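First, the structure itself, so that you have it in front of you.
Note that one protein chain of the assembly has been removed; the remaining protein chains are unaltered in position.
To keep things simple, chains are lettered A, B and C as they appear, and every chain counts its residues starting from 1.
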Amino acid sequence: MSEKSLRERESLIFERSSGGRVGYQLPALEVPAADPAATIPSGLLRGEIDDLPEVSEVDVVRHFTRLSKWNYSVDEGLYPLGSCTMKYNPRINEELARLPGLAQVHPLQPVDQVQGALALMWQLEQALIAVTGMARVTLQPAAGAHGELAGMLMIRKALEARGERRKTVLIPDSAHGTNPASAVFAGFDVVEVASTAEGTLDLPAVARHLEGGDVAALMITVPNTLGVFEPDIVRAAAMLHDRGGYLYMDGANLNAFVGVAQPGKMGVDALHINLHKTFSTPHGGGGPGAGPVAVSAALVPHLPVPTVERVGDRFELSSDRPGTIGKVRGFYGNFGMLVRALAYIRSLGRDGLRRMADGAVLNANYVRKALEADYHLAYTGPSLHEVVFDDTAQAAAGIKNVDIAKRLLDYGFHPPTMSFPLIVHGALMIEPGESDGVEELDAFISAMKAIAREAREDPALLKGAPTTTPVSRLDEVRAARQPVLRWRRAP
Amino acid sequence: MSEKSLRERESLIFERSSGGRVGYQLPALEVPAADPAATIPSGLLRGEIDDLPEVSEVDVVRHFTRLSKWNYSVDEGLYPLGSCTMKYNPRINEELARLPGLAQVHPLQPVDQVQGALALMWQLEQALIAVTGMARVTLQPAAGAHGELAGMLMIRKALEARGERRKTVLIPDSAHGTNPASAVFAGFDVVEVASTAEGTLDLPAVARHLEGGDVAALMITVPNTLGVFEPDIVRAAAMLHDRGGYLYMDGANLNAFVGVAQPGKMGVDALHINLHKTFSTPHGGGGPGAGPVAVSAALVPHLPVPTVERVGDRFELSSDRPGTIGKVRGFYGNFGMLVRALAYIRSLGRDGLRRMADGAVLNANYVRKALEADYHLAYTGPSLHEVVFDDTAQAAAGIKNVDIAKRLLDYGFHPPTMSFPLIVHGALMIEPGESDGVEELDAFISAMKAIAREAREDPALLKGAPTTTPVSRLDEVRAARQPVLRWRRAP
Amino acid sequence: MHRYHAGERDRLAMLESIGAASVDELFATIPPEVRCGPLDLPPARSEEEVRREFWSYATKNAEPECFASFLGAGVYRHVVPSVADALIQRGEFFTAYTPYQPEVSQGTLQAIFEFQTYVCQLTELDVANASLYDGATAVVEAVLMAQRMLPARGRVVVAGALHPEFRAVLDTYAAPMGMSVTAVATGADGRVDAAGLAAALGPDVCAVVVQSPNFLGVIEDLPAIGAAAKSAGALAIHAVAEATSLGILAPGGRFGFDVVCGELQAFGIPPSFGGPHLGFFATRQDNLRQLPGRLCGQTVDTQGRRAFVLTLSTREQHIRRGRATSNICTNHGLIALFATIVLSLLGKRGVREVATASHSTAEYLKAGVRSLGSGVRLAFPDTPTYNEFLLLHDDPDGLLARLQSEGVLGGVSTTAFPGALPRGILVAATEKNSRQECDRLLDALRRLS
Partner (left out) sequence: MHRYHAGERDRLAMLESIGAASVDELFATIPPEVRCGPLDLPPARSEEEVRREFWSYATKNAEPECFASFLGAGVYRHVVPSVADALIQRGEFFTAYTPYQPEVSQGTLQAIFEFQTYVCQLTELDVANASLYDGATAVVEAVLMAQRMLPARGRVVVAGALHPEFRAVLDTYAAPMGMSVTAVATGADGRVDAAGLAAALGPDVCAVVVQSPNFLGVIEDLPAIGAAAKSAGALAIHAVAEATSLGILAPGGRFGFDVVCGELQAFGIPPSFGGPHLGFFATRQDNLRQLPGRLCGQTVDTQGRRAFVLTLSTREQHIRRGRATSNICTNHGLIALFATIVLSLLGKRGVREVATASHSTAEYLKAGVRSLGSGVRLAFPDTPTYNEFLLLHDDPDGLLARLQSEGVLGGVSTTAFPGALPRGILVAATEKNSRQECDRLLDALRRLS
């Protein structure tokens, strides 16, 4: 047995199982016990599921407490993951989302019983309209990608309503992978548009594609995935609209300009808003999020149903929308996340939301300035909320972005995003967010600078990193080649 | 900057301060702002407290999250701290204690408004009566030591009521330090009684002391601090009572025999119950606890006021107790801890409470058996809930109990209690508690065995331990000689 | 300054180091025509004020916990161990991102691996993903997978008693993907009509979707349906809306189904007015490369220690982009963690007990209804159900309103749903419904129906 081995290793919950332990007790059954063998045909029944674990309550608490300690999180420090907008997740929002009068409400209670829930959704829609300057918002989509799909389906419907069946969706090569995937699942064909030398939209290329007459929409991220504002966005919108197309904006980077500018003024027809980014609903180690879609007047007839409508001082769920795309998920949206997002908007208020964008942009530019001498900037346009370096300056020493990232773990920081945007080879996409103060940024900067030095002087340090984490680098090839995707009892 | 330095070191909150940051916002003041300079004489006012920190909400969350990670806790693993009864703290109890209808109740609301709180206290008193077999229970004391004081004050009052002013309290040398301290603060003189060669009460010595006629009480721990049941407890009680004295039982070790035996049958006149031990209210890194005192009929007239009385189906707070010692603290007790203790009693129920004692005793004996070959047992009487080894077997290698303890930290375990009981030199007092399963005990046992081996083969490993903790051994002498007990701004 | 942001001192120092005179300067690339003035929103509110606003929303809802509640129809009220919510509130879990950096995400990753295992155990299938949004989208993903695997087949057959929400979402997705949906009528016994199914099948059918227990609470004959689908060369998909049923009912995996998927909300996830809930998806090993969503796999680190990592991501949008097996990115990770904790606590015994207790309670109600002799009757008196059943009544909404005024939320009215459902009330029972609550419902039904 080696030192610390007990605390650094934690079995699978199944391996902890020990005969006769129980982790929970049900209320005493007061009604007669029905014997399923008597009430249900035996061929449809199963016995006990043998491999489910038998563990006590304390076993479970310890197991997940120990597991949690192997994670890095916003609550521990800067999480400069580009495109992800990792920001502070206020505890008050967690408290509010758990109010029994919100968390326990069943989605199929009659509307008279859920006026509070509907009021909350209505208020959030209004707030998102205020932020985006768009006509209306659907709160239904469960995440950004889901919002993209909903938006593209609305565009499809709008075209259909006009009797058109266009197939082409233009997407810059800097786009997030969900953009093309969502377009395809909405039944479109994707045409990738190469970015300009500045990394921005190639307007002439768009114009050329428009000539074909088959372009349903352009999907574009603003600011783009380099953190640069798309200079031609307004012109692109006009061109599209002229040719009967629509502009879909990926709103993942909305945090950069809340209170500064509005998609509604850019000619956007639909954008999703990742509430789990801009509006701070917790990422949860992979969700849940929420991806409301704000639309222009042109798409309002095609919103998913039901919508929340205010009628006098009452709220109703309305499905009276003949042009609707239908529903994109069960019920009305990730209501629990909507609660948190509205609480966040209320807490920050008008000025706080603007200062949020200010802070995000200030922090990104501060980091950019501090690291410009050490890391190469693939594109040098002015940054808004994030800055994308690459590993060119370290390439001579054989160092890749992943080595820098792993070494950063040894310094106690979460690394930047790496394999994205695809137009930057060896990207280090840094989005500090607005939550952090200068001392945390300075610490990150020192670590990055130390690593740049190490890359020159002792590259093996980076190649061997990380050494201070619960596990070292993993054999990812083995994971994919010999997939072990579940536990099974040893034979 | 060294690796991990960022996450392993956390400044003081004061050192994190940065001008203009705020961590909280108050509700808008709707009434006219009163200028204290106009309403209060200036000589009684102060200005802003300059050295209070200016930090943001995320600063605070990160600060205390990072601090928390330097702690060891029951939620992470076995905490075999003898005499402390570290057991699992159920989450449901935390949930219930925070119900607004309990946590927000003001102690000075009229009794009609607090019938639920009083009912709860009454139920807990009944449950503790059921467990101890005593006549009544006061819930007022805030902790074990506070209970000792309350109990000794009641004994004093009882003597006074009989017109007696005895000064002597007998306490075995194996007792916890609070016993003599509490006796002294209750106005008694303490006479220490040496334990027998078996580590138990020296009954003849007690008899000799009783001859003087000045003995007010004997304070004794059952099972004693070696984890051994006091064989002469019933005889001691009879002897005391014969001579007009009282028997105070330190109930810190009650966990060992709940559902097996009752102090009420032993002739005990008063015992405190550390709810934070036997009944699982969380230790909280040093409290709060609760130390209800159960008393025999002889002491009922002297209970602290108010008591909760049931009158029909109503509950009242009664201060109608002419012989009372008065109050030992504000209001009625650490109500929040009482909630948790009653919830624990309800959750375990009759049989679960008995099985709790079974488990505690089983676990202690298992560890004892497994380690007997490696560590020396100062006293060999049968163990109940804890076992006290010492460092005699390691002494040849110059190893002390503290070295074993510190090395255990490297293996990921909290060490046993060391400097107690005083009758065991170099004690290692192990109380595993009942929450842990055999695999956690086995891991602890392997660590202890490995350390015993290291003590023989490589004692420097122990002397240099711990090396895997956030800090290594501390300079405790410096802390005491040059006390720095608060932060001050560097001049 | 705001409590969520850094202070003025920071701002000044940073601007100086950047060499900008003001933060506004940093926004210079945003053209004036898209700029906006101050947002039309109230000023920053304190916690107290925000609490007040949200308390007021909360009190304007009727909270089922304050009633005897028999609401179900896809969202169920089972026991919620206190531990689960306490643990997911650890910052290390809920403020972390998707575990892209495995060295500092082993906690999340191991929990996903355990979640996948639980789903495989419940479904008797080989592989399961790390979660999907909800039951409805899980069913859609299953159908889309079938379409990918059988691209020449453009039709999907669904049982008529598929949850209307699942069905509605499937309709939304199917048409743009060039698929048509055929529903099989529900027989008089509340189950898929075998002849209807046979008639609906054909060489153009890529998948057969059946929910069991179905939307009307009835347990379907999975072996027969699975066999019919197989013989038509289509994928058989078992949709689950009440996942605790898997504590006593054999899953599609046992009967050769290709996919078992749906909603795990029943394992203690708060109803939360419809979300976030928890979509799950399990399939056979053969279909692994077509699986939608994230997967966590076991591997070793450079020192040979067991460790976990997201794997087979060439199926996913961030690598495969337009040819990914799904567009999903953010999934429902924290809810999957919650369910993993609940399943761990329930364990072997509890998973079964929840199912038998829920079933027993529903059987008690059904027996009670049978002997009521009043205005309600069981829609399918002779067909086995799990914990939910349909009570026929002419005016379900009126009846429910009368029940509510007596403190009973009697169930969900079928009039709330599109399609030709019989008029009535879906009544769901779980281990949380005491006998006294059941008796209150029965008594009220006797008097009020």
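Here, contacts are C-beta pairs under 8 Å (C-beta built on N, C-alpha and C of every residue); 3 or more make two chains touch, one makes a residue touch a chain.
These figures come from a predicted structure and were not determined experimentally.
Asks: Out of all the chains shown, which come into contact with the hidden one?
Replies: A, B, C
Asks: Considering the entire assembly, which residues of subunit C contact the chain that has been omitted?
Replies: Per the touch rule, subunit C residues meeting the hidden chain are 3, 46-48, 79, 81-82, 86, 89-90, 345, 432.
Asks: On subunit A, what residues meet the omitted chain?
Replies: Residue positions of subunit A that touch the missing chain: 18-28, 54, 56-58, 61, 65, 90-92, 94-95.
The rule is simple: only the chains that are shown with their structure count from here on.
Asks: Return the chain whose centre of C-alpha atoms lies at maximal distance from the corresponding centre of subunit C.
Replies: B
Asks: Counting only C-beta pairs in contact, which pair of chains has the most of them?
Replies: By contact count, the leading interface is A-C.
Asks: When the centre of a chain is set as the mean of its C-alpha atoms, what distance in Å lies between subunit A and subunit C?
Replies: Here subunit A and subunit C have centroids separated by 20 Å.
Asks: Measuring from the mean C-alpha position of subunit A to the mean C-alpha position of subunit B, what distance in angstrom results?
Replies: Here the centre of subunit B sits 47 Å away from the centre of subunit A.
Asks: Do you know which subunit A residues sit against two or more other chains?
Replies: 21, 57, 61, 65, 69, 75-76, 88, 90, 435-438
Asks: Which residues belonging to subunit C are in contact with no fewer than two other chains?
Replies: Residues 1-2, 4-7, 10, 44-45, 47, 49, 83, 91 of subunit C each touch two or more of the other chains.
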